[in-house]
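In this view, the complex is presented without one of its protein chains, the others remaining in place.
This part shows chain A:
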Amino acid sequence: MDLAIVWFCVIALFWAGYLFLEGFDFGVGMLLPVLGRDNTERRVMINTIGPVWDGNEVWVIVAGGAMFAAFPAWYAGLFSSAYLPLLVVLLALIGRGVAFEYRGKVDTERWRRTWDRVIVLGSWLPPLGIGLIISTTVLGLPLDADGNRVGSAFEAVRWDTLLGAVAIVGFSIVHGAAFLALKTDGELRHRARRLAVRILPVALAPLLALVVLVQVREGEAWTVAPVVVVFLAAAVAWWRLAKGREGQAFASLGVAIVGAAVALFGALYPDVLPSTGDPANSLTVSNASSSPYTLQVMTWVAAFGAPAVLVYQGWTYWVFRKRISTHHIPKVHVPR
């Protein structure tokens, strides 16, 4: 089998893993002011993702690194084309990461409120930008013969890529609410579940619209299947949430986002970054890929590395499997 195709699939999976994992921790950050009514509740929320958010974030770094190694022209073309959206993502991720670590290090309301704002902003903006970038690579933009963007700095910002941006934001909120319902206890848990049930249809609508749009525009016969999976999984998630089965609902949302990634990247194949101008300039799995030797090396590394990652990240979730509630939160202890 052609290793370039394998790597296209691997990269799609890295993105799916990223959207699944950081999707919920973005959601937790987005909902901080909505669900967290006092500082202790907000600390409960932050601590549900405390041990894992950084590991989740590495998925985007590895997705980017894998694109660089396996499809340099894709990496170069996409990230220079979607320059400003990516910059917003980076700035937001910088603030957000620091905010988690620094928020509890000074014991004043003002300090916490400031970092809470950074967490909220840093959790809304990245899914917006990531959604826009992923839909840009799926829907394409005008390229010249060198694989560079033709047009202005805002070429990647259109109604259809904005739909993609909203799709990932909407998914992240619901996913985060379901995660909080699964990982917290008491009042917060019920509030999170009720919110998830209430907003799910609206919040997932853009994602459903996106997969349908992409299916209509560039889909293959087989990609109808993952599109159907997304709809079914969304429906199941809603139903299980309404029944109070948080774990099943969370898993269904996971199926929905992985299904969406399969649908989007499946429709994209064999392109990696289609040119909406001259189709001859499209970057494809074959013209953007690295040499067979490089792909072979990377395949070996991924064949051992990726399963190991799943094992030890899975272990982390096991170690921190207990629900957290307000009485678990220790008193603030910082230097005077």
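Convention: contacts are C-beta pairs under 8 Å (C-beta built on N, C-alpha and C of every residue); 3 or more make two chains touch, one makes a residue touch a chain; residues count from 1.
Just so it is clear, contacts and distances are computed from a predicted model.
Trainee: Which choice in "Phthalate 3,4-dioxygenase, beta subunit", "Dihydroorotase", "Spermidine/putrescine transport system permease protein" or "Cytochrome ubiquinol oxidase subunit I" gives the name that UniProt lists for the one chain left out?
Mentor: "Cytochrome ubiquinol oxidase subunit I"
Trainee: On chain A, what residues meet the omitted chain?
Mentor: Touching the chain left out of view, chain A contributes residues 43, 46-47, 50-55, 57-58, 60-62, 64-66, 68-73, 75-80, 83-84, 86-87, 90-91, 93-95, 97-98, 100-106, 146-149, 152-153, 290-291, 293-294, 297-298, 301-302, 305-306, 309, 312-313, 316, 319-320, 322, 324, 327-331, 333-336.
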